[in-house]
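Following this message is one structure expressed as structure tokens.
Missing here: one protein chain of the complex. Every other protein chain is in place.
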Amino acid sequence: MRLTCPLCGARDRREFTYYGAEDYLNRPAPDAPPQAWDDYLHNRDNPAGVTRDLWYHDMGCSSWLLVTRNTVTHEILAVEAVADRKGGAA
Amino acid sequence: MRLAGKGLIDRGQPVTFTFDGSTYQGFRGDTLASALLANDVRLVGRSFKYHRPRGILTAGSEEPNAMVEILEGNQQTPNVRATVQEVFDGLAARSQNRFPSLKFDLLGINDRLSPFLSAGFYYKTFMWPRPFWEKLYEPLIRRAAGLGSLSRQHDEAQYEKAWAFCDVLVIGSGPAGLMAALTAARAGADVILAEEEARMGGRLVSDNLRVDGQPGVDWVEGTLAELRALPNVRLMTRTTVTGAYDDGTFGALERVGLHCGPAPHLPRECFWRIVAGQSVLAAGALERPLAFPDNDRPGIMLASAVRSYLHRYGVVPGHRIALIANNDAARATARDLMAAGVKVAAILDTRPDASVVEDCPVYVNAQITGTAGRLGLTSITFRHAGGSATLEVDTLAMSGGWNPTLHLTCHMNGRPLWREDIAAFVPAPDAVPRLTPAGACNGTFSTAGAFREGQDAARRALAALGRSAPDLALPQAEDAPYALAAYWETPGVEGRQWLDFANDVTTKDVKLSAQENFRSVEHMKRYTTQGMAPDQGKNSNVGALAVLADATGRGIPQTGTTTFRPPYVPTSIAAMGAGGRGAGFAPQRFLTSDQASRDRGAPMIEAGLWYRPSYFPKPGETTWLEACNRETRMLRDSVGVADVSTLGKIDIQGRDAARFLDLVYTNTFSTLPVGRVRYGLMLREDGHVLDDGTSARLGEHHFLMTTTTAAAGLVMRHLDFVHQAFCAGWDVRFTSVTESWAQFAVAGPKARDLLATLLGEMPDLPFMGVADVTLGKVRARLFRISFSGEHGYEIAIPTRFGEALFRDLVARAEILGGGPYGMEALNVLRIEKGFITHAEIHGRTTAFDIGMERMVSAKKDCIGKAAAARPGMTGPERDQLVGLKATSPMGAGAHLFTPGDRVHRETDQGYVTSVCYSPTLDAHLALAFLRNGRARHGETIRVVDHLRKIDILAEVTDPVFHDKEGVKLRA
Amino acid sequence: MRYSGLRVITEGLFGNKGWKPAWRDPAPKAEYDAIIIGGGGHGLSTAYYLAKNHGMTNIAVLEKGYLGSGNIGRNTTIVRANYFLPGNSEFYSHSMKLWEGLELDLNYNVMHSQRGLINLFHSDGQRDAFVRRGNSMINQGDDAILLDREGVREMLPYLDFEQTRFPIYGGLYHPRGGTARHDAVAWGYARGADRRGVDLIQNCEVTGIDIEGGRVTGVQTTRGAIKAKKVGMVVAGRSSQVAAMAGMRLPIESHILQAFVTEGLKPVIDHVVSFGMGHFYISQSDKGGLVFGGDLDFYASYASRGNLPMVEHVMEAGMTLMPMIGRAKVLRSWGGIMDMSPDGSPIIDKTHIDGLFVDCGWNYGGFKAVPASGFCMAHLMATGESHPVAARFTLNRFATGHILDEEGTGSQHNLH
């Protein structure tokens, strides 16, 4: 599998560390109800198909990446840097 | 038998080799199989289950029978295909899976017992009495099974792995592959042409084919000459593409040094990772055997293999040969043999309407009903349109048609499609993205068709790459239609008809599996083991499927097919694991003090990837404990020096740096004054402790964070995530400076004296203070922090001066009665002081467990705060950090019980994490997690370590044993 | 028909013509007392124990492919009871006891081989963690022995004790650990369930779960609607999709675990060996193939196939630990789809829908759990109460923080 890092270019999967689903980006407010934190930390759509998940280019530029890809075919549909993502960070 | 003047071997280079102790001669270019056949050796192995005599079936890597063991000692290599292994001077090959000899194998008895050893018999017996399985049945089965043997010695040979990138990867160098490569190469694309065999050309060099009116071999040589001259082409022979992986990545195995004897640094094999923009699969096709009674005798071979041996090696495998086939194409075998002057006894054609016009007898509607010859074929018996007959032959060439070599197209879950006209599976379109099959592997069997498809595939690849294809005329070659009538087994006869030669699976086994309702093709495969042998069903899958389809009354497409998985050919662990041997498995990280520690005889132990000194032995000390006790006392009494450079160091700068630390630490850093250091606790978002360490404020907007050695990388990744995901717009940047600074702990009552002599002027540094200092012209940093509980410092210096400073510090310490100390003493010192490490922060620990819940600031949010508030994360039912004190040793990993309770999981009260003998307190100490432990200080607890046979009582205490008030620390 | 050595001989004498189908191929009925979705190891054992322990025989197992087509058919066949956290400890201990009587119980030789399992450790810290584990095992009533370096050398002389990157300090030896023939376990339970009247329905994919007023009423399938008041979802590898049919979102992420088998070799590895530093484990099958594996591929996937980085990592680990296997040739690699839970421990629980039960989250430890998982799931489905040895495998433990995290890696699904 190869991911195209927006900074480094196309790289082998071994350069990246996977974290998990995009859910981890949507951190609830500190006082959000327990259900929100349970969903944030644990519960997942886990689709057989297109998903968005988080990868870290730790053997490269240290970017966290938001990857859109298909879990059945392994096709990579899009890669963007988490820090530069649409909607932006806090 | 070798024919004069035939073949592509180098007759100028004779080669001497042995098989089962007998010496033979071959020529450079021979495979072991061709050389053995040239020497009239037919019996080469025994089958897996019934130990039946077996010969050479094929001329390629799909060989199921002719597997031998070569070389000796730590070079011993089992299961080598005689059809792939090239001969070289001194090659010693042995047959395997036989005892005492190949000709007389005691386990040949299994063949007689075969009625009782049918498919799946072992699931139905050997159940009683229960202990007999491990003691009797299983050892017997294990000894009988298996093929070759590993030497049990370390494989010390050289292997390598490498990367290659190209625009177009062409897999296979027959007519389709060569045409594809030539087309792509002329268009200027970077081309890799990978060929499994030592010689390029595929069937063009194995058959008597003509291209543009010339011998096929000549066209191959001409094309290769052009390709070799092009700078954008890389020709890789002896290279099997083993797997198709995502995004144009392929695995490939190159047999680098296997065709010659071992040489220094010469790899046996290289495992390639090839990344291709586009690829063309031109892997050809594999001829199918036919099933008929006793179709597995030495001397019964694939028709195409007979032609390969004839044309490539100038070898004919026998003196009187017959051919059985269900197609026209195989007849070339008989014609080529006759042209070479070899006697062809007959052609048996299974088709009723086949032509009878040949220069030898032809029998149509022929079906073989039996064969004879214990160790090699002597005759065949068959029925045909006009009756039945027996023929004395020593060789039978057979052809059941061809299966496209589509394996790679299944590696990404592609499901092949059945084509009734050729009675074979072909690749599904686009089964592997950006890969185009061409030629025989695509079900197109004529040479002209292969040229055409090869060129088309290259054009398709070039178009996808945005390149225009060259105008290249197709060579002229035979374009005969592939006339075949499916034929799978001889109907209505007794006797066993082999499908899977390597695993001894017969048509009866397949029918039995259907009878027992193992009707799914996967059930049949698993129940009979058909297709699970070293050839992975390359020779038998389609035949078995046809028999199963027949037995279940379904068609072949409805019956389905099993999945081909990588690797295409069995691939050595050593090749794919090249570089992993010994220290190569992971990088080694060395401290600047490494040599200085070794000079003092310190044993170096692994700490993650680092090597750290365990202790520094003195003359007269015989155990590590003596040294450790001395070093501990030394530090408590005078001064010790330790290299602590392995701790992670992260430089954090920016106007939002303090704010950022407040987010990642449970406690507050924005209030920390410049020039001061604070202990910080970091949680994972799930509320458990991630790491701890100190952070120093070097300036208003400048911090230096310290992590544990174990979590340095983890913390950096965590900080990067928190920053990029939640606050990318903040003015904060962090950079690892772990490697930039060597850092040494100097601790003990005389630490200040030592540093005063070093620095000249000792800065007035409060406990948890930091200051810049200079050593001559070298800038350094001095921290007043302590992991030992003593008055202590850590001094950091640019790494290039690390070794010099360490040696200097140690020399100064020794003048003061101190010296260096290692990991063992460091561990004792921190346990005495109740400091935790990753023995305690093991990933299941909460701030509450270690008594630090008050360090989770109520005034601010931090990572992990919300999850740490879950009900299960705090409370008296949790195990809490305590100290244990005893008069005899305790073991880390021991469990705790209330005295009087029975020892059982249900009464378990906790466990010990760290232990030491404390020379300071002359007691055995431990840190432990105890159920509701903070409320139990002063209690007596039972410490049970079954494994180390320790069962003692200990006193539960506060985890800080030494200088609880911190008087020494602050002195 | 009963299997025995005598039967094998008599059938052999008469051309093996008398062997009966191992199970029937019934058409689905309109209604059952209970339906189990998933004809893998866990689903089949659930059906078996529902019939055997609870007398529920009017039940069906619905399998979208062929019986045993999930992870029971593609794993490294290891059976062990070496967990240390309460919750896991008693469950796997129970499973081990069931394994030890399985052949006679099922009248099917699943080739359960208690050849012993050795977990190697490579530092003092790892030793201490394994001692804690070993003591837990013994406290639970199972077996564990601490081996020092020489003890390991005696049992596994072929390891590299000199040059390997992470020296071998010793090992935790679990004598009752071992292997079993994976397909046979599926077939044995299938045959056992069928003999007790359970309908095993293959090629029957569940496409919907019918729920009325908070109660389950049946399922929709590719072979029609089937009614049932009790439905168990036992579909590791597809848990999220099936649960989604009931409107549930599970704490599961699906990951690939690759495994490898070599060509047949004469006996050379007599135990199950696991390499603590390299995430590598190996045993040798009765047929002679070395069966081994390592870590997950680490990214969510349903592709049933892996990628090269993990292949190479596993091979490199093998080469540093036991370089004698260098010349063994890998015959086949495959990938199974693992239900990864956030703490690495499974779920056997009721759901918020009456009559709907879930058995999932086996991570990559599902094979050895097959007997106890079915046993406890059957108990739950039959009685409505959790079996005591599976009482901590609840769905809500993540929300409450009662985590069963043996690895200590936290709420990151792929790290367990």
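Note that the chains are named A, B and C in the order they appear, and that numbering of residues resets to 1 at the start of each chain.
The rule is short, and it goes like this: contacts are C-beta pairs under 8 Å (C-beta built on N, C-alpha and C of every residue); 3 or more make two chains touch, one makes a residue touch a chain.
Basically, contacts and distances are computed from a predicted model.
Novice: The complex has one chain missing from view, so what does its UniProt entry call it, picking from "ABC transporter substrate-binding protein", "Sarcosine oxidase subunit gamma", "NADH-quinone oxidoreductase subunit M" or "glutamate synthase (NADPH)"?
Specialist: The record names the chain that does not appear here as "Sarcosine oxidase subunit gamma".
Novice: What shown chains does the left-out chain touch?
Specialist: Hidden chain, whole complex, touched shown chains: A, B.
Novice: Among B:Gly222, B:Gly386 or B:Gly760, which one touches the chain that has been omitted from the display?
Specialist: Only one listed residue reaches the unshown chain, and that is B:Gly760.
Novice: Given that one chain is not shown, which residue among B:Arg112, B:Arg733 or B:Arg854 touches it?
Specialist: Final answer for the missing-chain contact: B:Arg733.
Novice: For the chain left off this view, which of B:Gln558, B:Gln588, B:Thr623 or B:Thr940 is in contact with it?
Specialist: Looking across B:Gln558, B:Gln588, B:Thr623 or B:Thr940, the contact with the absent chain belongs to B:Gln588.
Novice: Mind listing the chain B residues that contact the chain we can't see here?
Specialist: Residues in contact with the chain left out: 158, 160-165, 190, 256-257, 260, 263-267, 273, 275, 579, 584, 586-592, 609-610, 651, 653-655, 728-741, 758-760, 775-776, 778, 797-805, 808.
Novice: Could you please point out the chain A residues that touch the chain left off the display?
Specialist: Residues of chain A in touch with the missing chain: 7-9, 11-12, 14-15, 58-63, 81, 83.
Everything that follows uses one rule, which is that only the chains that are shown with their structure count from here on.
Novice: Comparing the two chain pairs, does B-C have more C-beta contacts than A-C, or is it the other way round?
Specialist: When the contacts at A-C and B-C are counted, B-C has more.
Novice: How many Å are there between the centre of chain A and the centre of chain C, using C-alpha atoms for each centre?
Specialist: Roughly 29 Å separates the two chain centres.
Novice: Go ahead and note the Å separation of the Cα centroids belonging to chain B and chain C.
Specialist: Comparing mean C-alpha positions, chain C is 22 Å from chain B.
Novice: Provide the list of chain B residues touching at least two other chains, using ranges where the numbers run on.
Specialist: 245-246, 249, 273, 412, 685-686, 867, 870
Novice: Name the residues of chain A that each touch 2 or more other chains.
Specialist: 1, 12-13, 17, 19, 34, 41, 73-74
Novice: Going by the contact rule set out above, which residues of chain C touch chain A in the complex?
Specialist: Going by the criterion above, the answer is residues 238, 240-241, 244, 249-254, 298-303, 307, 309, 342, 398-399, 411-414.
Novice: Show me the residue ranges of chain B that touch chain C in the complex, using the header's touch definition.
Specialist: Residue list for chain B touching chain C: 48, 76-79, 115-118, 121-128, 130, 133-134, 138-139, 141-143, 145-157, 159, 161, 243, 245-246, 249, 251, 271, 273, 411-413, 508, 512, 515-518, 520, 522-523, 526-527, 529, 532-534, 536, 565-567, 570-574, 576-586, 588, 605-607, 684-688, 838-839, 842-844, 867, 870-873, 891-895, 903-905, 908, 911-914, 944-948.
Novice: Chain B touches which residues of chain A in the complex?
Specialist: Listed in rising order, the residues are 1-2, 12-13, 17, 19, 24-25, 27-28, 30, 32, 34, 37, 41, 54, 56, 58, 62-64, 73-76, 81-84, 88-90.
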